[in-house]
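Excluded from the complex is one protein chain; the other protein chains are retained at their positions.
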């Protein structure tokens, strides 16, 4: 593996590094561009829990839109609980206020029996649309995000992947 | 150990000849294209999206089996290399082939294939 790198011409090595940097920066730019277009800090999210089944299963990919500030009841929103950084995807089941007043929402998972009052921060009864919600679900692609769940839940898979990459490097002729 | 690794590399590499590469390329495009088209049309006509998924995934699996392993059909046109002009007597030819000069030749060939 080291011989593969040391055997390269400096120009070839530089080209490889630049190519890698180009791929990374393009991905980053696309992500941030989408973030600006949708006005959401995280315009694409992966579903992590089964609380919205059967609509959303774990690993499904959701596309968010955060420019419609007057969220309607029945919409599915992604919110962050204050103090915790776990995004939750649930449906709006109650709505109060709006206009110049803060829009207050209560959410519930379709598959849950109770609403989300218990999930919110201590003393918080409703979500604040402007502060807590990071987007409303507009588009859906099933299953595609499952890889991220597998990797985050089974850390040994990372080892396997690195092992496979190592094997590829060893088995490849330069 | 080195021999074992070399044999492993040969199996892993699964080289096929130029004609074979052309065939594999064509087969990938047509098989996947057709299975995607058939999946959509059949699914739409029968209004059954599960059928679309099944046909699409089935076609993809078939393509993988047909294209990825180095089947004999992809190695029917081996390149007739010119005989090595022995400059240094006493060197066995296989060693030269695996030497640095030869490997450069291989990577140049790869670069040529990409065009």
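Labels A and B are assigned to the chains in the order they are written; within every chain, residues are numbered from 1.
Quick note on the criterion: contacts are C-beta pairs under 8 Å (C-beta built on N, C-alpha and C of every residue); 3 or more make two chains touch, one makes a residue touch a chain.
Heads up, the rule we're going with is that contacts and distances are computed from a predicted model.
Per the UniProt record, the absent chain's protein name among "Signal peptidase subunit 3", "P53 and DNA damage-regulated protein 1", "AP complex subunit beta" or "Large ribosomal subunit protein mL43" is "Signal peptidase subunit 3".
Looking at the complex as a whole, the chain kept out of the display touches A, B. Touch with the chain omitted from the figure is made, among A:31, A:96 or A:162, by A:96. The chain that is not drawn here is touched, among residues A:50, A:142 or A:166, by A:142. Looking at subunit B, the residues touching the absent chain are 12-16, 20-21, 24-25, 28-29, 32-33, 35-36, 39-40, 43-44, 47-49, 52, 56, 60, 63-64, 67-70, 110, 113. Panel shows subunit A; residues 54-55, 70, 72-76, 91, 93-101, 103-104, 110, 114-115, 117-118, 126, 137-142, 168, 172 of it touch the chain omitted from the view.
Quick note on the criterion: only the chains that are shown with their structure count from here on.
Every residue of subunit B that touches subunit A in the complex is listed here, in rising order: 5, 8-9, 12-13, 103, 106-107. Partner subunit B is touched in their complex by these residues of subunit A: 170-174.
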